[in-house]
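One protein chain omitted, others in place.
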Amino acid sequence: MQTSVTRLSADAPDDTHALVTAIDRGLVDPFKIRAILGKTEGNGCVNDFTRGYAVDALTKILAVRMGLSTEEVEQQIVFVMSGGTEGGLSPHWLVLEAGESAGPSAADNRGITKSLAIGTSFTRRFEPWEIGSYEQIEETRRAVHQAMQDAQIDDQADVHLVQIKCPLLTKGRIARSIAKGRPVVAHDTYTSMGYSRGASALGVAIGLNELNERDLPEDIVCKDYSIFSSRASASAGVELEENQVLVMGNSSRWTGKLAIAHSVMKDALDLQALGDVLSALDIPQGLQISDEARSRVKAVIAKAEAARSGEIRGARHIMLDDSDIPASRHARALVGGVLAGALGDTRLFVSGGAEHQGPDGGGPIAVIAAVN
Amino acid sequence: MQTSVTRLSADAPDDTHALVTAIDRGLVDPFKIRAILGKTEGNGCVNDFTRGYAVDALTKILAVRMGLSTEEVEQQIVFVMSGGTEGGLSPHWLVLEAGESAGPSAADNRGITKSLAIGTSFTRRFEPWEIGSYEQIEETRRAVHQAMQDAQIDDQADVHLVQIKCPLLTKGRIARSIAKGRPVVAHDTYTSMGYSRGASALGVAIGLNELNERDLPEDIVCKDYSIFSSRASASAGVELEENQVLVMGNSSRWTGKLAIAHSVMKDALDLQALGDVLSALDIPQGLQISDEARSRVKAVIAKAEAARSGEIRGARHIMLDDSDIPASRHARALVGGVLAGALGDTRLFVSGGAEHQGPDGGGPIAVIAAVN
Amino acid sequence: MQTSVTRLSADAPDDTHALVTAIDRGLVDPFKIRAILGKTEGNGCVNDFTRGYAVDALTKILAVRMGLSTEEVEQQIVFVMSGGTEGGLSPHWLVLEAGESAGPSAADNRGITKSLAIGTSFTRRFEPWEIGSYEQIEETRRAVHQAMQDAQIDDQADVHLVQIKCPLLTKGRIARSIAKGRPVVAHDTYTSMGYSRGASALGVAIGLNELNERDLPEDIVCKDYSIFSSRASASAGVELEENQVLVMGNSSRWTGKLAIAHSVMKDALDLQALGDVLSALDIPQGLQISDEARSRVKAVIAKAEAARSGEIRGARHIMLDDSDIPASRHARALVGGVLAGALGDTRLFVSGGAEHQGPDGGGPIAVIAAVN
Partner (left out) sequence: MQTSVTRLSADAPDDTHALVTAIDRGLVDPFKIRAILGKTEGNGCVNDFTRGYAVDALTKILAVRMGLSTEEVEQQIVFVMSGGTEGGLSPHWLVLEAGESAGPSAADNRGITKSLAIGTSFTRRFEPWEIGSYEQIEETRRAVHQAMQDAQIDDQADVHLVQIKCPLLTKGRIARSIAKGRPVVAHDTYTSMGYSRGASALGVAIGLNELNERDLPEDIVCKDYSIFSSRASASAGVELEENQVLVMGNSSRWTGKLAIAHSVMKDALDLQALGDVLSALDIPQGLQISDEARSRVKAVIAKAEAARSGEIRGARHIMLDDSDIPASRHARALVGGVLAGALGDTRLFVSGGAEHQGPDGGGPIAVIAAVN
């Protein structure tokens, strides 16, 4: 098996032109697509309909090309749309395909021959009262294992990122829950997004043995942020009710020149973390990576969040005090700028809301690159 | 003469606590202050009252400490408040003092002994109809020369940045102009800010011999952006009616360890420009500069602007299509992030609106640092 | 022929639940639908994708129910989505059907028996350089006549509102135009929306004999706002390239209890205009209309715009100086509040951008109601 990653530009949330062209030219085989990650240009918060609009547009054209219904497309492919392209972030799709191949394998920096491996899974639909709860943690843990099997990765250490799309609470879902006498984790839609991401991330942490389930205190979700996964990246959206899981790692059972590496940014300026990732992928560093290096980078996935301390390296930030621009939008713009500078590229999948995904004010970062 | 630069944090636009403490501890001598540059946390656009609030707060406490009226303080000190601390930018003041000193001089990278030199000047008040006009260009040119004299800089090549605070048109000023039968350059306040910055920048360009006055086509302001200054940084604000000019350069008549260098960012990701500036100041580069290097950096001043092409290095940006967040706020967040990553610091004076200040989508960048 | 108007709630831009239910219950016959007007919850400005998302969702379910392709649905039905439900405005659809009927006619306040009549038409697609031009005016004029014929209205005086959906310029369309050497009316997308609405409104004005084509000065669009239509309501959107026209009037050839009346609000507080409309429909007025009266009101359509004078009845408004919230959002919130108070209902089709649609700061208002 071999994975390929195609990065495509989007002129609007429903702009599928680049994908259609790629399929028409044989660059993308719709039947091999396992996941599409997308940065769309909404606000990334509650009333961001660009995510659902994008999924509708993508499934619509894929259904036509694949001779399937849109429902069938959505059952085969994981769509993770992350709203918010603040600063210079560029709306784009990351199309991940898996298919048979006889190509050579990538060698990791320890000389072991492993190539990028991906796997997907879906949890059952969550009831509104399960969002942010132990059930969501547990179902996610289970789904991570399923996706690892799908990716043929045995060792948790070989998993470098688990990307999750998870649901949120809407006024309607909250009302439905209350009508059934079941309390919800938050009465505010925006707040519920954090709980859903947080529970999902903890599910990943347990699934990857980063945390031991038994050590987990009760009522931990969005309470004790010192407990986190280094490899979870979760995005909440109104357009689904279950968790969709995409595991990305390296495996000796897969071939191809692509490999993935990850690290954790300790704060929004932690370029050392990026440096570690680049080193693991044998990409030479500098003030900004070279054109040659840049051509080898196929995808950059990172989480961004405003430090709750109100400070970055001792200097005050205003993200949490700004009632005009949500903090998550500031945070994406910042981390987007930090990474875009070092990488010379704005096509970065930087998503907001890093609850239990890396330390406060920081977050996981992963890069998929061609290894020479 | 010797210049000192003190960077102070601000917890709010009217938070003068750090300045008061610095004065009380003898770190800042109010009588030596020639200019205070500040990043304040407003939107940096029309209804940003944090700039005026900051000037009021600063002049109020300085008046008390100096035994002067606030009017007298404003006649002695140039206040350049730039609104907008998007992304991770940290609200801060840069206090520039000039005074006698017997300290050693900084040596530039060509071995010539020159130290940071500063000078200020004020134009006359502009009538509303003069904003964005040839009169504003010409008066600014003249004021640049005055400020150079004040800084004892003879050679235009020794000027590395001219920071200007310029007025804008308000509904009231527009009405006043029209009542007198004089058309204004723009009926929209926001648009007028660009014209005022643009005309000021062109005045700098002529004053520094970057442009020849005679070659300048008529009706150039905010029309032909290919014509620009590499050393102008202009900020518009509602709180003044004249142009206030601060010239920063290096001079052999000044002493001290501080020096300034500048370059032009060709686009928002152009870290090579920063690299050139750091080289000129003998600061070693890397993915991020070292703690030691960072301790030598005293001030970073840069302009940010959304590329009118709608793209950054071929990738689409959404800044100009976003009706929720003004483009200038996106641009500051982006350039702020790019520079904060490379420098490991968010206390950067990144201001928006770079009309005729560097190429489209780019802008001047200057660093003041201690040279070993 | 008889018109029916069904007002349906929307829980999201793609929430077609209420429409599906109405069809299932036989309350709406999809084959009779001539137009769907919708208020969607985007920002109503450039990056408002809720309009296109709504049209996609509506055409998708109508295509299924009607056994047509989505393209065929869009050729039969005029969709006018207006973004922006600021203040208390409630997202909703107005479904306008026309079909055969033997019911009694409404009598207007002059005793003549006329009932609500509707007609639709489409112009050809406009080239980017035609937006805001005389061609758009002329094509709109022609389309108004076509739609009047479709509505079987002979006398222009019987037309009470012409609702138009018109295109805007995107970066891509502008680039395409420039590539062909054709200048566009505006290089800014947001600005182009005003030109498109303005030209469309002038086309209505000429089509309804409010203006004489020969008296029209050249270069009038968005220049001289004292020239306007009292019965045009135009909405610009990224999701179409032609003008779509919906004529609403009263005709003795139609039957049914519904009738339409209109007036022009001279400013945002002009409830006298609403009073005139209510009188024409025999609806008793007061501080707020009664529950009985409210049950007779089927649709309210109004335009809102920030007065360029910067004042409302001598008191300053801040809409045009606010860089955080676009002026058109303030204006919709205000007019929405004014009308919601008087009518006791927030399901109002208040749309922004009233260029050449009523006087500065005001705009047309029309009410469809059941006449006893």
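Should a chain be cited, it is by its letter among A, B and C, assigned in written order, with residues numbered from 1 in that chain.
Note that in this section a contact is a pair of C-beta atoms (placed from the backbone, for glycine too) under 8 Å apart; a residue touches a chain by one contact, two chains touch by 3 or more.
Fair warning: this is a prediction, and the values are worked out from it, not measured in the lab.
Across the whole complex, the hidden chain's contacts among the shown chains comprise A, B, C. The omitted chain makes contact with just one of the residues A:C45, A:L94, A:I206 or A:I312: A:C45.
Contact with the omitted chain, checked across C:D56, C:E86, C:E239 or C:E355, is made by C:E86. Considering the whole complex, the residue from C:V20, C:I178 or C:L271 that touches the absent chain is C:L271. If you put the hidden chain back, the residue from B:L94, B:I137, B:M193 or B:V238 that touches it is B:V238.
Residues of chain C in contact with the chain left out of this view: 9-11, 41, 43, 85-92, 268-269, 271-272, 274-275, 285-288, 312-313, 315-319, 321-322, 324-325, 329-331, 333-342, 344-347. Listed by residue number, the positions of chain A touching the unshown chain are 43, 45-48, 170-171, 187-190, 308, 310, 318, 320-324, 326.
Although one chain is not displayed, chain B still touches it through residues 11-14, 41-42, 47, 49-50, 52-53, 56-57, 172, 238, 324.
The working rule: only the chains that are shown with their structure count from here on.
Interchain contacts join each chain to each other chain, per the touch definition above.
Averaged C-alpha coordinates put the centre of chain B at 47 Å from the centre of chain C. In chain C, the residues that reach two or more other chains under the touch definition are 47, 324.
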